[in-house]
Structures are given as structure tokens and as C-alpha cells.
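Notes follow once the structure below has been shown.
Complex shown without one protein chain; remaining protein chains in place.
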Amino acid sequence: MTNSKGYADRNQYGKDSCLHEAVFFSQNEEEEGLNVKQEAVAGTIGQPIAPAQPRIQISYMRFLYVNKNAKWAMLILLPILLLAFLAPALPLQAPLESNIRASLNAPSLEHPFGTDKLGRDVLSRTLSGIKVSLFVGFSVALIALAFGIVLGTVSGFFGKTTDRMIMGVVDIFLAFPSLLLAIGLVAILGAGTVPVICAIALSDVPRFIRLQRSLVLSLKSRTYIDAARTVQAPQIWLMAKHIVPNTIAPLLVAASIASANAILIEASLSFLGLGILPPEPSLGNIIKDGQMYLQQAWWISTLPGAVILLIAISLHFLSDGIREELDPRARK
Amino acid sequence: MDKGAAAGTIDRNADIPGSANQPLLQVRDLHTHFFTESGIVKAVNGVSFEIQRGERLAIVGESGSGKSAMAMSLIQLIAYPGKLVSGSVRLDGKELVGLSEAELNKLRGSAIGTVFQDPMTSLDPVMTIEEQMVLPIRKHLKLGSKEARKHALGLLNQVGIPDADKRISSYPFEMSGGMRQRVMIAMALSCKPKLILADEPTTALDVTIQAQIVELLKTLTETTGSAMMFITHDLGLVARFAQKVAVMYAGKIVEYGTVDEIFNSPRHPYTQSLLKTIPSVSGEKRVRLLQIQGFPPDMKLPIIGCSYKERCPAASERCNNDSPELMPRQGRQLAACWLKNGLMTEGYESITTQLSRGELNALTKQERVNTADAAGVITTERSALPVGANEGDATRINAFVADDANIVLQITDLHKHFKKTSMLPWKKDSEIRAVNGISFKLRRGETIGIVGESGCGKSTTARMLLKLDEPTGGRIELNGNIQIVFQDPYSSFNPKMKIAEIISEPLDVRKIGTKEEKQLIVRELIQKVGLDPSYLERYPSQLSGGQRQRIGVARALALNPTVVVADEPTSALDVSVRAQIINLLCDLKEELKLSFVFISHDLSTVRYISDKIAVMYLGEIVEYGAAEEIFVNPAHPYTKALLAAVPVPDPKIEASRSIELLKGELPSPAAPPAGCAFSSRCPQVTVLCTERKPALQEYLERREVACHAVS
Amino acid sequence: MLSYAIKRVMQLIVTMFGVVTLVFFAIRMIPGDPAAAMAGDNLSGAALEEFRQRLGLDAPLWQQYTDYIQSVARFDFGSTITTSLPIAGLMLKALPITLMVAGLTVLLSVLIAIPLGTLAAFLANKGKKKLDNAITWTAMVVDLMPAFWTALLLMLFLSLNLRLLPASGTVSLEDPMLMLKRIALPVLVLAISQVATLARITRTAVLEVLNEDYVRTARSLGMSEIAVVFRHALKNAMLPIITVVGLSFGNLLNGTVIVEFIFSIPGIGTLLVYGINSRDYPLVQNVILFYAFVFVAINFITDIIYKKVDPRVQF
């Protein structure tokens, strides 16, 4: 009955199929509501009818193991994280400990990922690098989220001059290819973890502001905003109570992808000598170092590369999972 | 149903293809399942029926009853993960199940034409009409491109598209919804199909356009001799249009018969209840509406026994174990119920009592049925009484008696014009007059209904009343507090807030009361709208549409309003729930002496609830006055046309009506016709009408009408 | 249309003005004395002062800024400090090369990605999950590989093992065949990740369209699957894809910096890296400006094309 439904009631069943699954973001209900067409006159039968079983609001935690994509993401991410944080307790050579005599050893039981030129254990460095890389990734996502939410909400909600000013600045930053922006900022701030995080975040922030702004614009016309307006709710109330909480989910989709990208951009910066400084290992600089030895010692860059892939893929999975929960139509 | 159908198997070679006596379409024991990740949804679960040549069969059912899936199964266009599992579909004796895609493609669009619900989305937006029409014609009729275009033009003319040779090269977005639906019909007809499948073809359209399309379909099937299978949830349309009716419930046909049989002597409890839950346009008395309890079954779970047993007041032990098949009743009528006459076992009137009893049973029997339904039960006790027999009648009579002391809302010459300015200096600004000078008064305890087609300005008026939009002219004087119940119970709540927070939000914003006081008020409110306070801890997504709409009402009541604007409060709801909400609003009106501004295009509901009516057309009120009088004796030609366009769920009335269709479509509000706004579509138009705008003048005693012809 | 274009052009000018300002001041935020840095080791005292004067670095900042704005407005980009070559000339020479690399990459990736993505969407729509997953997964893995890594891998494989393509050599527009051969590897490296991104987006877009009502309409009219996918689905999916292709063209400018370095392609990216390494202010300033301009201009063009292609958008 809703125009959003594919033929043969496809989506309706698609939706029904999720009844027993988590309702991660209750917006999916609302999405449908938006599509409900005005019904004709007298004597209508049938409209979306509530299911027999009352739905249970399910927490984010539950989502992580009920949603298939999210489950995969967790199945990959958790062991990786666990290993990374348990690394100091594992019987491995310390990540910075070198042993020139054991240079470029192929993977073995003693060194599952082999050793690098300086005889350091690549697995140990990789595990340590995961922490650094994830720190970079998550910090970037957090910074982008924080700026995106504040400026995007203000811009989208107030519109007019405020909007034009914020978006003007955003457009300026968006005019630079992201890597350029990062290179520029690292040039100003110098290399190192914090500058790298700022540099990558700098190109994400305007994107997040844009995203948040568009989300706010679409939410602004929602009926529940009107409902609050009819009781003269102040604007700060509308933003804090009604708008921001409903933009979090789509922002999280973007954030999980942004953190995956940040990890990869850090690798590119490392290649240009602008990333995280060795000997502190990041996945990026391990790969960069190993790239030079690709012909003699494939393992140095390939194995940490595979780890980056796994992390990035699982972050993509996570975002797909969130997206699916947001949009029942995306479900396979 | 004949014996073959009951047996479920037919010798496939028994029928000679094309024989004259043979039905056009024979469907036997059709099963279509959707293999979703969380289980198999048996959307179509053993459907058998026949369509004769030239016959119009209506399929009626709630959403989720499998009617669309069934229709798509006939041409085997079921999207993944759906699959036709078993059964037989014979067109002219030729078995369709098991044909290859290529063979099916030869039939689709030629022998079987299809018209879909939403013309806005069913045409390819980036292709011209010509591009979309010509290729299938060339394919099926083996015509050259020029002939195919000529053929397409002929079809467009046939479906009443003016300037067809120009329109054929336009894009769908350049056409109105009605025009698009005509194009869809032309496409479905393009290869002289033997059968047309129409899936809710008018649901997305306005009433006057709906009437046009229905007439068109009727004429076309009559002239071309095509049979038609017509899916709808609108019983009025069924009465107006169908010859045969099949009622679907939970993937099965539960009742089948001629349109007269179904409307006059329904046999299945479901059909019987449905017909009782709708307010009637022609009904004089305000009788409390009935409601069907419960929800349809979960189609993923196996259904043991009758699928309707949980909602059926007459369900017995047998219904729990054995599933009734379609069994012949009188004539060709079939029903799937163990009881011969369903709820009418003890006579026609017993349906009401049975239903009421059913509501009681539902309450005591099953815990999961919420107290919302119980609210209906308590009031049903006095349901036989006309609502507002004492005070309500008094208000009605006094509606036009001046009593300024009691006026709670007065709007005078209200305007809302939207301006669109262009960047280029040589381009003129365009102006849309959404609301163009309307005035009315509302007294305490009175309900005014505002009706009109989409785009007439009724929602803009509501937004101005609530100060969501600033008027560009005129005055709104309000005595007290105004609140609103929104149309869409799905989007009018923040999905991240609990019900308690939603109801108390107005109090929180206004900083009324302490935490404890607020809790108390919220509990009181939710009980007032007939829900259990345990719902306060839930989220909107955990509530059904009807329950949400009750919450919407509770929220509107939080600040003790004197006026409540109800903007299409029932149009997004299922019919039984709709009845609940209307009942609730009526109760509150009485109990709290509330005044309502009731906005709707659903004329029967408006008539049921309103004391006064304002009919709007292009931002102006064309007729204004007491509700009953306008409905019984409409004065303005537009009001007349509007009322005529609404189909009545009674085949006898429909058959006897001579329907005067409105010509054309709603003009753009950016460029309204000169003179009377209605002049472009009015059947009684004169030269005067195109020159001078008629003012709203008193007509008879208690009405105002803006028409040169009337005054 | 016209009014929209005018609005966008004005927006573009404002943005570019902001870009110029931002670049100017950002570069001057880099710590250290630029004149001393550029002078190298042995210049001191008076000589350094004269050098500084010659670069106009002795003037107050705001004056340097207004001078710069004026010269940009006159399209006078000056000369590099380290090499005294006219910057406009350098950029004009590097530009066709970079654009060719980027353009060929876009072309190649469009040619591969759109059919691939469409195929995946078609398979997904038909419920053939395994094949669809295979395509989607491969695309995702490839998409996430860093360019500098794939570059070396491809070089080892295509250049060293198979001897198919050269890893180095002259890049000159005078010999188009040689040029094509020379930029084939960088184009491949860039295209690999582009294909992956674009295929995934195409898949999503087409899959969405395949669920649209009008596709059902086409099917109900007996159109074959091929006609449905190509006539209807792809045509409608093209709209979002155009936007993404435009954006990816812009993002390719990211990739060219690294790829030009690895393959020694004398493009804009090489120019930029050179400018950064030698602290050549005017060069860096103008190259970045130029990048931004190309980026903004491409977005502008995409936007206009989008509006042109979609008949629904009215002006």
C-alpha cells in the first residue's frame, strides 16, 4: 500500500523478515511512515498493521551480534583488537627490539610474520601498529563527528547567513583534494601522530558538516519537529532533543568509513614521509618500509597489508550493517 | 468452486484451448513463497479462482493479505526472494506456469496488460512517453517504428489524453498523476490484452481524478472486451466497479461472489465485519463505528486451522484445528468458513452483537490484545445510541446562531502566498497563492471540517493556525490554546524518544510542573486516550499505527487546548483502527468540550464528525455551512462533483447513481484561472464566471456559497 | 539553466577567492624563514637580505597578499624561485599529462566498472548471491589497497616479469603512442582502485533502480532482461554515477601525486612535490590553487551535466 514497496510486496516481506531481528534504529519504521500515501476515501481496508508480537527496542550491543554484517565486522575486529591489546603479554619480541643478525627472516614459528631489515618481529610491530592505526582512525572519526555535528546542525538548522558562511568555508576546504590538504597541514605542523590525525581530519570535517547539514535539512521538515514547534519549543531544544539524536546513525555510517579511510591515508602519508614517524610502528609505515623489500621479503608489507584490509573491510561491514538497519530496502 | 478446484488437480489437457465456454483465466492452488533470511513467508497460500471473458473481478484485502503477490504470480513477476512454488495458471487454457522467460515475455504486455498503483513511480522518469510505449508495441505487434508511434498515439487518444501527439514526446514528470495513470493504462492496453491486471490503480489519486480513471477503465473493458482483475482495499470502488469480488485474507481467498452477494449477504465473518466498520457517506445516523480486533497472522509461522480464528468472535474449537476451504453457499457464492452464514447465523443484526461480544472475548481471552481495544468495548455498550443526541444536536442547530461569547477561533481573510524569485532580472517572480482569503469562526465544542483535493490549501491553513507558517495576510484570533493531531502517526514522533517523553514534551518545554506532577499528568493523559500506562516506557516503533495515533492525541491534550486541529488524522490508518480513532475523537470532544478543525479529503469521515464544513478549492472556500445540509444538498458545483466522485460501498446506490464527472485536472495554483477559480472545470460555467470572481455569499439560511450560478 | 549556471559560477568565484586566501596564509604559516630556507647553505647577511627583497618577502604580509591577489586576478602566476621558470608555462606543460592520466583512468574505469557493477546488481537482483558477492568482495579488497603498493606490484609483474609495459621513460605529447605506453602503468594503478569504487557504486545504484516501480512496469510489458537493465536501469542509475565519476575525477588528483612520483610522470603532482621539497612558495601556491580550481571546475561541470541529463530538473 505504500509506494516504497517493490512489486509483489517484496519489501513488505523484506521488512517482515526483520521483525524478529533487531530494531536497531527505529527510524526504519518511520521511513516507511514517510512513504505512506494518503489513503482514499471511504471503506479502506488494510494499512500497515502492527505485527502480532510487540517489537522490542534492541540495544546497540544486540545489533552487533544480530545484524549479519555487523556480526562479521565484530568477528574480524574483535580478535584483531584483542590480539593488539594483548600483544605485550604474548611471547613476542618487543616491537622496537631489533636484531641485526636476524634481518629479513621469512615467516617461521618464532616470527609468524617474519622479520624486517632490522630484525624486528613484524607480527609484534603489526600488532602494535594496529593500535596506532586504529587510534588514528578513530580519532579522525571522532574529530570529524564532533565538528560535523556542531557546525552541520547549526548550518542546517539556522540556514540563511549562518548557513551561507559555514558552507562557504566548507566549500573552500572541499576544493582541495584530501591528500593535498593533509600534505599541507603536515607541512605546517610537522610529522607525527597528532599532526597526522589533524591533517586527515581536516579533509573529513567539511564532508561531515555537509552530511550533517543535509541530514538536518531533511529532518527539519519532519512532523515531530513541527509537533515540538507547536508548543513553542526553543531552537536549542529542537536541535538537542529531536535533530541530533536522529542524525547519529547515518553519521556513524560515515564515521566508520572515514576511520577506515584514515588508516589508508595514513599509509599514503607514510609513503611520502609525512606519516607516523618510525620507529613507532603504524600499519602505514610498516607497509611503506616493507614495500622497498617487496622483491626480497614479501612478508614485511604483505602481511600487515592484509591486516589493514581486514580492518578496513570490517569497518565497511559495520557501516553496511548500520546502513541496512537504517534502510530496510538495502537488506538483501 | 467446482469439484476440480476442490480436488486441487485438473487434467491439464482436458480443456481445449480457446473454447468458448472455458473461463479466460483459471488459477488453481497457487502458492507463492518469499524465502527471506528469517523464514519463509507464504504470501500466496493456495489460491484458486477463475475469470470469465470480459469480467471484472475485484480482489479485496488488507495489506499483507497477499493480493499483490498473487497478481504478480499470474505473470510470474515476483522479485527475489519470492518464488512461485506450485499451482497452475491457465490463460485461455494455456498453462503459464513453467514457461520460459522468453515465452512469458511474449505474453506480458500483450495478452496480459498490467496497471500499477502509483503512476508517479511506475513510469521511467528519464524516458519520454514515446520511448516507453513504442518499444513494447513494436515487439508484440511487430510494427515498424512509425506505425508503432501511430498506434501509441491512437491509444493515448483513446485513454483521453489531450494533445496526444504533443504529449507523447514529454517526460512523465511533465504530466499530472492522473495523466500518468492514463498513460499507464494506454500502455497496458497497447496490444489488446485479454486480461488487464490493475493493482490499486487509483489509490494514489485524488477523488475526482479517481472517479475519472475508474470510469475510463470501466468503459475500456466494456468496449474492448478485456477482462480485468482489480486489486483494491476501497470497498466503495468495489461497489462501483466490480462484477465479481474475491476477498483475500492471509494468502487465501476467504470469500468469493458477485458484487451484490458480497455486499448484501456476506457469509464470511471477515467480510461481514469489514462492511460494518466503515462510516457511510449516505448514512444519516451517527452510529458508533465498529472495530475488528487483533492483527492478521504472522505469515512466516505455520497457520493451523482457520487463519481468521483469532479475530473471529464466532470461532469455535473446530476453527482452531481445521482450516475451512472455500465452500459453495447460495448461487456461485463461496466462503471459507465452517459456519454457514458466518456471524449472521442469528440474523443480520447479530453481527453487531457478535462483534461487540468478540471485543469482550478478545479482552478476556488474550493478554496481548491491548487495552486500547478495551476502550472501544466500554463505549460500545452505548454504541447503539446516536452520538451527541443531547448536546451535540443543540450545537448543530445553533451553529449559525450568533453567539460571539463562545467563539474560540476566528480567522479573517487569511492569506498565504509563496513567492519564488528568479536570479535573472528579466524573469518575473512567480507567486503561489496557497491560501487566498479564507474566513471562518469556530465555537466551543464545535467541529469544522475542511475538505478539498490535495493542493487546495487545507494543510497550509492548519500550519498557519499552529503558527508553523506565518500568514502573509489576514488575522487569526484565538481564545485559549491550539494543538494538533498530525496525519502520519509514523513520522510525527521522534523515534528516539519514549512515549512518556513524547507526551510530556509540551510540559517540559513550557516548564510546567515538577517531575512528579508531570508523571501524573502523563499517566492521566495516556489513560484518557485509552492506553495502558505501561506503554509509557515504550518507543513509538513498538506501537501499532492506531496506538500511535492515540499517543498523538494525548500529546495534543497535554496543554489543555481549546482547539485541536486534526490534519487527516485517520488517512494513514487501517480501517478498523480508523474507527477507533474517530470514536476517540468524538468522545473527547464531548467530554472536554473541545473544538476541532478536522481536515480531510475523506468525505465520509468528515461528515461523520463535523458540525460545519468548509469546502476549499485552490486556496479559497467555495462552500461553507452546516455539515448535514451540505452533504444532503450540495449547492456549489464543485461540492456536488466532489460528493459524486466518492464511491459508496453499496452496489445498489452506485448502480443507480448517474455520476457527473469533473472535467480536467486541478489548475496550477501558480496560474489559477481568471474569474472563478473553478471555472476551468465547472459544468455550469458561464462567461461571467471566467471574468468575475464570485464572492462567498449567504445561501439559504445557514450556508455560504461562492458561485454565480447559485446566487 | 542560465540562472543556475550564473549562480554556480558566482559561487565558484567566491570559493576560489577563499582558496587563494587560505593557501596564501597557510603557506606562510609553515615555520622557518623561507628566504633563508631557499637560499640554501651559503648565503648570508646582505646577500640574504637582497634575496629576500627580490622575492618580495620583505614587504608586510598584507601587501604581499594584495599583490598576490592582484597578480592572480591578472592570471600572472610569476616564476618559480628556484628555477626562475614561468609557473604558467610549467603548469601548462604538466597539465595535459596529468589530465591525460586522470582522463584515461576515468575512461578505463568507467568502461570496466559500469558493466561490472551492473552485472553484480543484476545478479543480486536475481538472488544469485555467490557471483554477486565474488564481484563485490573483490572490488572491496582491491579498493582498499594503497596505491603505492599496487604500483610496485604491477610494476614487478607487468614490467619486470612480463615485460609488457615500461616503468620509466620519456613522457612527451609529441609521440602519442609512446606516451600512451608510458602512462599505461600509472593509469592501470589508478584505475584499479577507481574501478573498484565505481563498480560498487554502480552496483548500488543499479540495484536500487532495479527495485523501482518503472522497472517492474517495463517487465510487465514483456521487455527482456537486457532491455530492462540497459534501457531502464542503467539509464536511471547513470545520474548518481555521473556525480560519482565527477567526484572520482577530482579524487584522482590525490592519486596522481603519488603515482606521478612513483612513475616519474612530469605532471602537476610532480610539480607540486618539487615545489614542496624546494620550498618554492610561488610554485606551491599556484599549483595548489590550480588543483583546487580543477577540482572545483570538475564539480561544477558534473553538476551542470547532471542537471542537463536529468530531464526532471528544471531551471
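First chain written, first letter: the chains are A, B and C, and each begins at residue 1.
The definition used in the following text is that a residue touches a chain if its C-beta (ideal position, glycine included) is under 8 Å from a C-beta of that chain, and two chains touch if they have at least 3 such contacts.
Going forward, contacts and distances are computed from a predicted model.
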{"item": "Chain not present in the shown complex, as UniProt names it (candidates \"Formate hydrogenlyase\", \"NAD(P)H dehydrogenase subunit J\", \"Multiple resistance and pH regulation protein F\" or \"Peptide/nickel transport system substrate-binding protein\")", "value": "\"Peptide/nickel transport system substrate-binding protein\""}
{"item": "Where the missing chain makes contact, among the chains that are shown", "value": "A, C"}
{"item": "Listed residues C:L85, C:A134 or C:I301, member touching the removed chain", "value": "C:L85"}
{"item": "Candidates A:S98, A:T193 or A:S214 - the one touching the absent chain", "value": "A:S98"}
{"item": "Hidden partner chain, touching residue among A:P88, A:P234 or A:P279", "value": "A:P279"}
{"item": "Residue among C:L99, C:L156 or C:I304 that touches the chain left out of view", "value": "C:L156"}
{"item": "Residues of chain A (touch criterion as defined above) contacting the omitted chain", "value": "96-98, 100-101, 103, 117-119, 187, 190-191, 272-274, 277-279, 291-296"}
{"item": "Touch residues of chain C, complete complex, unshown partner", "value": "30-33, 36-48, 50-51, 82-85, 90, 93-94, 104, 107-108, 110-111, 152, 155-156, 158-160, 163-172, 177-178, 180-181, 184, 261-264, 266, 270-271, 274, 276-279"}
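Simple rule for what comes next: only the chains that are shown with their structure count from here on.
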{"item": "Maximum inter-chain contact count - chain pair", "value": "A-B"}
{"item": "Chain centre separation in whole Å, for chain C relative to chain B (CA means)", "value": "52"}
{"item": "Centroid spacing, where centroids are CA-atom means, of chain A and chain B in whole angstrom", "value": "42"}
{"item": "Gap in Å, rounded to a whole number, between the CA centres of chain C and chain A", "value": "24"}
{"item": "Two or more partner chains touched - positions in chain C", "value": "211, 213, 216"}
{"item": "Residues of chain B engaged with two or more neighbouring chains", "value": "77, 79-81, 116, 118, 121"}
{"item": "Parts of chain B lying in touch with chain A, wherever the complex brings them together", "value": "32, 34, 36-39, 41, 43, 60-66, 68-69, 72-73, 77-82, 116-118, 120-121, 200, 202-205, 207, 210, 233-237, 274, 278-281, 294-300, 368, 454, 463, 466-468, 482-484, 486-497, 505-506, 509-510, 538-547, 555, 558-559, 568, 571-575, 577-578, 601-605, 646-649"}
{"item": "Contact footprint of chain B on chain C as seen in their complex", "value": "2-4, 6-7, 125-127, 211-214, 216-225, 227, 231-232, 235-236, 239, 309-312"}
{"item": "Residues on chain B engaged by chain C in the complex (per definition of touch)", "value": "75, 77, 79-81, 101-102, 104-110, 113-114, 116, 118, 121-127, 132, 135-136, 139-140, 171, 173, 184, 187, 190, 422-424, 427"}
